Structures are given as structure tokens and as C-alpha cells.
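Missing here is one protein chain; the remaining ones are kept as they sit in the complex.
Chain nomenclature is as follows: A, B and C, assigned in order of appearance, with residue numbering initiated at 1 for each chain independently.
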Amino acid sequence: MTKVGKERTPHNRGWQRLPIMALLLLFLAALARAYLFPGASAAGLAARVDASLAAGGVGSRVTAVLLNFRAYDTLLECFVLLLGVMVVWSLWRPDGAESREPAAGAILASLERLLVPLMIMVGSYLLWAGSDRAGGAFQAGAILGGAGVLLLLDSSPLLKVFPKRGLVPGLCLGPLFFLSASIAAMAWGGNFLEYRSPEAALIIIALEGAAAFSIGLCLAALFGGRPPEREAGDGRDRPSRDRGEFR
Amino acid sequence: MTISPALIYGLTGLALFVIGLAGLLLCQQLLRKILAVNVMASGVFLFLVTIAHGSGALTDPVPQAMVLTGIVVSVSSTAAALALLCRIRESADHRDLSQKKGER
Amino acid sequence: MTAVGAFDILLCLTLIWLAWQVLASRDPFRAVVLFISFGMLMALGWVRLQAPDLALAEAAIGSGLTGALFLSALRKVIGGKKDERRLDRDEEAQ
Partner (left out) sequence: MISPSSSWLIWPIIAPLMGAVLCFLSGKPPRRTGLFFAVLTSGASLVLGWQVLARGIESYAMGAWRPPLGISLRADGAAALMVTMTAVTGLAVSIYSGGYFQSRLTGDDRDRCRLAQEQSFWPLWLLLWGALNGLFLSGDVFNIYICLELVALSSVGLTALSGKPPSLVAAMRYLLVSLLGSLSFLLGVGFFYKTCGTLELAAIISALTPTPPVIMALALVSAGLLLKTALFPFHFWLPPAHANALSPVSAILSGLVIKGTWYLFYRFWQEEILLAAVGAVPAILGGGAIAWGAFQAFSQQRLKMLVAYSTVAQIGYLFVAFPLLADPAGMGGGAFFYFAISHSFAKGAMFLAAGTFLLQMGHDRIDDLAGVRQLMPVSSFAFALGGLSLMGLPPSGGFIAKYLYVTTAIGQGRWWLALIVVLGSGLTAAYVFRAVAAILSPRLLAERPQLMVAASMQWSALALALMAMLLGIIAPLPLALMGVK
């Protein structure tokens, strides 16, 4: 095994790197000093969160912050994911990207048969558990996304179950539902994103479900990196039509 | 001041931020630069969560929610960066970002 | 708050060492693998900081999915054998 020491790396190629290193060390010292400065810590928002938790309709503190107190952040975050997919897709070109062959293998295939249902189950559990324990839309979405990645890894035939045309609407479901529900809340006389009615918990669970689904799909699409075949007007070629719905 | 785990992790977070910064400035490969940004992000996240511990006995859910958001934002931009990297590599052999060495 | 355990100190030092190795190791593939283990250890850190939500998200997204993204990008970039040689040469040229 090669010992990759400080001197042999290609990245610090001699003395001209030293001034930068020294400056960075100074910067680290300044950061540490600011961090350790005594008596400069304010009480955070934990007490306030606890005081308002009952009105929020969710038991878990982190979920309450994410989907109720700071739901606007979460709404924008769903858009960040969607935006990531848009950017990745806009960068994809039909030519050249075909070098990625499926890394199929017997082990992976059997692993997938076992893991994917398990992951979907765990994801659903996390979604359900999120209201009062650890877990929630993001974790559930992450696990679902992981399942999607696993399927994509060897272009599993399971992917065919998922309709091609459903991909883009599926990606948009979470953000769109989030936006519409929030606007609907205004129609009922509340503020934008206000869910404080007795049904708040129900709405939040529905929101979480939609968000988790879209987050999972977005994450898988980020990995897939390739837009689905679109209708005329886009006209991209699809060299291989049979495999991979959104690779 | 007593030494708490939060303190250690906070300092580690700052150290990771600076290491990532060093990588971003000094590494030449784009892939390495993207990795460096991810290391920086991890450092910031670690730092954010330790703030929650420093302020009182209760763990503060607000920074935790911030970090959760941050992790998702970071995977999104990483995916975009890697897609861009692949496009660049496809179209030309642009390995280095800058022609001029001293620029960054 | 509990006192600092040897475990915390060890974990932090390992995190820092791994981060350095991710950026300094010669082989890009090795760097990516190290980055994935970095993420896994980070998830352990979240558990120590009583943030199980984050541990879950970090393991699934921060380490798992990001790692998969890096690996797949690496495979696309390196491509065939010829390119692999080129990558090595470039690496030495730097």
C-alpha cells in the first residue's frame, strides 16, 4: 500500500503553497477564537419551540420546525431539489453519455430483490414515525431515493412498472401540492402556509407524504441524470429504448 | 469552561471547513474541488448542530432542521456540479479551471 | 452534559484525518471511497450529538447518495482504459 503522506501528494507541490497554508491556519485560529469566546452564547429557540409545540399539531420537534414553524424553508428546499433535477437534465446530451453500462450482477440483483421492498417499508415507517420520533419526509424520501438508485444501478426491470410519463408529474407533485395547499390555507382565511386548524396534523401528514414521494423521486432522478423521452418539439433521440425509465 | 462533546465537535467542524477550503483552493482536479466543497459543507453542518448544544441543556431543533435542509441542498448542488463536470469532460479536455495559476 | 469520552476525540480525529485524505490521496477512486466512509462516520457523530434525524439523513443522502453520485461520475469521466491512463498521467503532471 502506498503511503500517501503530506510530502508526496500532488497537491502541495512545493513552497509556494506554504503561504496559503499558513493563512488558512491563521484563519482556523481566528474561527476557533471566535467560537470559544466566553459568554457569547445566547439561548437558542428550543424553549420557544417547546412552548408552541402543542399548537403545531406534530409531536416531533424537528418535524414541527420543518413543516410548521419554518415550513417556508422546506417549501423552498423542495424547489432546490427540483431545480437540481432541472439543471442536471439540462446538461444531459444524447451523445456521449452512453458509456455508462449497467453494472449488473447476480449479487446486485438478489440484493435488490431483498433491499428494495425493505427500503420502501422503512421509508413508509419513517414517514409515519416522523410525527413524534426521529424521521420524517426527508429521511423517508432519502430512503425511497436510495431504493430508486439501487434500481437504476442495474436498470432493473422493476423500473418498467413506473410509467414513463409519470416521472415529471411525480417530481412536481410535492412542490405543487405544497404550494397549492398553502394557497388554499389563505382561502380559508389564514396566512400563506398556515395550518393551525384542528386538521393541521392531517394536512401535515398529507404534505409529508407528497413531499417524501417527490424527494425520493428527485434524488433518484439526480442520480439517473437523464430526462425521460419527451414529446415532439423536444425530439431527443433515445438510442436505447428498452432500459431505464429515467436514466 | 468545561470541555463538552459539543465543543470538540464544533472545533472539528471548523477544522473541516478550513480543510475543505484548502482543498478547494489548492487542488487542481475538478472532482477534488467538488469533494472539497462537500467536506466544507459537512464542517459547517457539524458546527451548526453544536451551537444547539452549547446554548443549554436542551438540544435546539432549529439548527437541526437547518442542517437537514442543508444536506438536501448540498446533494442537489453536488449532483449539478458532477453533471457539469461530465459535460465538460465530454466536450473538451478541460482539466483545470484556470489557465492562470495564481488566479485562485 | 456528559464528559468527553475517548470515543468522541477519536471520532473527531478520524474525521479530520479522513477529510485530509479525501483531498490529498492520489487516486480519485480512493478519494471517493474515503469520502463515503467520512460520511458514515459523520452519521455516527450526529448520533453522538443526539440528532438521530440527521444521522439518518446523513447516512442516506450525505454519504450514500452523494457517494453513489461521485462513483457514477467517476466512472463516466474515466470511461475506457485509455482515458484511465490519461488520468494517471495528468495526475503526475500536476
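Please note the rule applied: a contact is a pair of C-beta atoms (placed from the backbone, for glycine too) under 8 Å apart; a residue touches a chain by one contact, two chains touch by 3 or more.
Remember, predicted model here, so these are calculated numbers, not experimental data.
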Chain not shown, its touching partners among those shown: A, B
Contact residue for the chain not shown (choose from A:123, A:148 or A:175): A:175
Chain A residues touching the omitted chain (full complex): 30-31, 33-35, 37, 40-45, 48-49, 52, 68-73, 76-77, 79-80, 82-84, 86-87, 89-91, 93, 168-169, 171-172, 175-176, 179, 183, 186-187, 190-196, 230-236
Touching residues (missing chain, whole complex) on chain B: 17, 21, 24, 30, 33-34, 37, 40-41, 44, 47-48, 51, 54-55, 62-63, 66, 69-70, 73, 76-77, 80-81, 84-85, 87-88, 91-92, 94, 97-98, 103-104
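Here, only the chains that are shown with their structure count from here on.
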Averaged-CA centre spacing for the pair chain C and chain A, given as whole angstrom: 19
Interchain centroid distance [CA atoms averaged], chain B/chain C, Å: 11
Sites on chain C at which at least two other chains make contact: 23, 53, 57, 61, 65, 69, 72, 76, 91, 94
Junction residues of chain B, two or more chains touched: 7, 11, 15, 22-23, 27-28, 32, 59, 64, 68, 71-72, 75, 79, 83, 86
Of all residues in chain C, those that touch chain A in their complex: 21, 23-26, 52-53, 56-57, 60-61, 64-65, 68-69, 72, 75-76, 79-80, 91-92, 94
Chain B - residues contacting chain A, complex: 1, 7, 10-11, 14-15, 17-18, 21-23, 25-28, 32, 47, 51-52, 54-56, 58-65, 68-69, 71-73, 75-77, 79-80, 83-84, 86-87, 90
Complex contacts: residues of chain B adjacent to chain C: 2-9, 11-12, 15-16, 19-20, 22-23, 27-29, 31-32, 34-36, 38-39, 42-43, 45-46, 49-50, 53, 57, 59, 64, 67-68, 71-72, 74-75, 78-79, 82-83, 85-86, 89, 95
